[in-house]
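One protein chain is absent from this view; the other protein chains keep their places.
When the chains are written out, they are named A, B and C in that same order, and each has its own residue count from 1.
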Amino acid sequence: MGILSAFLILIMSVAAVFAVHTKDLIGASLLLGFVSLISAILFYLLQAPDVAMAEASIGAALTTAIFIMAVKKTKRFEDE
Amino acid sequence: MVNPLYILVSLVFFALLILFVQRFSKYFALLATAFNFYLSINILIAALKKPLLVNLGGWKVPFCISLFASPLSAALVLLVSLVGFCAVVFSFSYIEEERNRYYALLLLLLAGSSGVVLAADIFNMFVFFEILCISSYALVAYQRKADSFEAAFKYLVQGSVGSSFILIAIAIIYGLFGTLNLAHIARHISFPLTFSLKVALALLVAGFGVEAAIFPFNFWLPDAHPAAPSPVSAVLSGLAIKVGLYAVLRLIFTIFGYPGVFLPLLFLALFTFVVGEFAALAQGNLKRMLAYSSMGQIGLIAAVMSFGSVYTFTAGFLQIFNHALAKSVLFLASGVFFYQGHSLEISDLKGAGRKNVLVGAAFAAGIFSLVGLPPFLGFFSKLAILVSLFRTQGTLVLAYIFIFLIVILTAVEAAYFLRVLGVLYQKPAVFSAASGGKKMALMQIPVVFLGLLLLGLGLFPQIVQKIAYFAASSLLNKAAYIKFILG
Amino acid sequence: MDLVRSLYYLGAFLLIGIGFYAVLGKKNLIKVIMGLSLIDNGINLLFIAIGYVRHHTAPIITSQISDTSLMVDPVPQALVLTAIVIELSVLALALALAVKVFAVHKTLNLNKIKGLKW
Partner (left out) sequence: MNRFNKIFAYSSVFLISLCLLVVFLLAFRAIPFGADTMDVGHFYLEDAAKSTGSANIVTAVVLGFRGFDTLGEVMVLFLGAVGLGLVLSSQKDSTHSPAKTFPSLILKTMADLVFPFIVLFGIYIFMHGHISPGGGFPAGAVLASGYLLLFLSQRGGYHIRLAQRVETGSGLVFVIVGLAGLYFSGFFLHNFLPVGRLGSLYSAGIIPVLYSLIGIKVGAELGGIIYRLFGE
């Protein structure tokens, strides 16, 4: 479990950094959903299946959908 | 029937009912707040004899969520329901669009404020704090103009960062002690604090400090309060920031049991005081000026209270009452002026006080009370603050510096308030009031009522002084708090 | 400090730190909201990590697992369930405000919107 969780945490942090860094807001929303998904896996590893389900359905799916809808209504690329 | 639970449940119930039925919204809101007003008077009377503890769900104390109405909480709940009732009556003819949503949000704002004050469980406190915050974000955006969206967004971002600070602090506390009940936590905490607890305390002060508008966390206030419709500004300025301050003080002095002067809060509060009052001097818009003045006043109250003795607390509570009532009068009266003249620039208000005799008089009463002139309540609270500072032991230098600041800043306050009053009664009246008829009468009632209340409490200050004294001693007595809740 | 043992804490605080960086440093409204979302994600992970007890099982009684003394702490999980929902509603409101601000100013850049400078 140690190595797996270390790997997942590493990937999650990298994804978070890219989500903040990228100029494409749709890409950033998807990366954010990916971060949520990995944290749902981490919750499952930490013996919290209830929270994992909530995070996967609310955090990963719905939040991403809401973000994408909001980006569609505004502007896709971040300008200087 | 004397059960603080009914306050929260009735507000939540009516908020849901308004959007379920989709009509009669203002009557439901009036019913809910009137019921609450009646109930909170009863609760205060009962709590002055013996604090009330309500356990929810039928479990024993550290395991269930409980509501605790100490004299302090009961007094604040009374204040919330009083100002809330006046705001609802004022909104009757002032608010014309989106009534259902507006009243539901306003009721939940009141529910959140009462909930934070009554909660005896740190996470429950957080949940009610979120109800308070989210309803105020939405209400700030109510007018749906560009600047209200911007103000609401700014408020939301800073408020949510504050909320996440609170959550991290709760995580630290839960990790250390494995419990969420405030009294149970208080029993575990002893001085000197460990590093983790210091971080937790700092995070809690910062998190609740965002709502209490204490210096580096208050950049949202001067935009958010003026952007909201007037009755909401009255509630936000009169109540919401005090609820934040209540949470800060309850956590510092009851739960952590900080002995003596809490210096970090004192310095931040003094800074807030100075910045707020001087910024108010420079404003040309009436509501912006009132918002900056609220910032200054909250700084004054927080600074007095961070001295941590019974006298300073009593004085601070008097000032909380005074400021809540007076600021509500001022914001509601400015709502009347806006309704008639469609402008809040001070230069456009020439002669407005002559056109509305009653509202002008109430406005003057509010100003006199805030500046601290007899025979209004503000005179006694300012006097109590000065006396209590002379009576503090130990940190005399700070107390004297503070007294000096109060004298100077009261003069500043008097300068900007009297300037407005001068404009309101200036001779060649620019202000043109469309006669409102029945609608205007309905708006005048709460304004005049609150103005008279300020005068009445100023003539008979003993009642408020007694309540403030009880509240102050219940805030400082950590041992009694633990004993009463945990048995 | 042994880093391996507090790996989850480190991960949680990394998310919180990245989120703070986005909230304070980014100029795009939606990026700021994403920062808030990252902070909340980190806090959720933090709570669950606090409640975890080594070699204990999830707090659900089944026909195979019925020894409640060998289960992890249920309270942080309950708190996180609450926190996730609160986060979602704040997020929805924030995005609605951002959409409206964009509709007025046709830009999401904080520096170009006068009322939003902080």
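Rule of thumb we're sticking to: contacts are C-beta pairs under 8 Å (C-beta built on N, C-alpha and C of every residue); 3 or more make two chains touch, one makes a residue touch a chain.
Worth saying up front: this structure is predicted, and the values here are computed from it rather than measured.
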| item | value |
| --- | --- |
| Omitted chain - touching chains that are shown | A, B, C |
| From B:Leu44, B:Ala138 or B:Ala212, residue that would touch the chain that is not displayed | B:Ala138 |
| Residue numbers in chain C that touch the chain omitted from display | 1, 5-10, 13-14, 16-18, 20-21, 24-25, 49-54, 58-63, 68-69, 71, 73-75, 77-78, 81-82, 84-86, 88-90, 92-93, 95-97, 99-100, 102-104, 106 |
| Residues from chain A at the interface with the omitted partner, ascending | 48-54, 56-58, 61-62, 65-66, 69-70, 72-74 |
| Positions on chain B contacted by the hidden chain, ascending | 5, 9, 12-13, 15-17, 19-20, 22, 54-59, 62-65, 98, 101-102, 104-105, 108, 111, 115, 123-124, 127-128, 130-131, 134-135, 137-138, 141-142, 144, 149, 152, 168, 172, 175-181, 184, 194-196, 199-200 |
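As a working rule, only the chains that are shown with their structure count from here on.
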| item | value |
| --- | --- |
| Inter-centroid spacing, chain C versus chain B (mean Cα positions, whole Å) | 29 |
| Whole-Å gap separating chain A and chain B, where each centre is the average of the chain's CA atoms | 38 |
| Chain A: positions in contact with at least two other chains | none |
| Chain B - residues contacting chain C, complex | 123, 127, 130, 134, 137-138, 141, 144, 146-147, 149-154, 156-158, 160-161, 163-164, 167-168, 170-171, 174-175, 178, 180, 219, 223 |
| Residues on chain C engaged by chain A in the complex (per definition of touch) | 4, 7-8, 10-11, 14-15, 18-19, 21-22, 26-28, 30-31, 33-35, 37-38, 41, 44-45, 48-49, 51-52, 56-60, 71-72, 77, 80-81, 84-85, 87-88, 91-92, 95-96, 98-99, 102, 107-109 |
| Sites on chain A touched by chain C in the complex | 2, 5-6, 9, 12-13, 16-17, 19-20, 25, 28-29, 32, 35-36, 39, 42-43, 46-51, 54-55, 58-59, 62-63, 66-67, 70-71, 73-75, 78-79 |
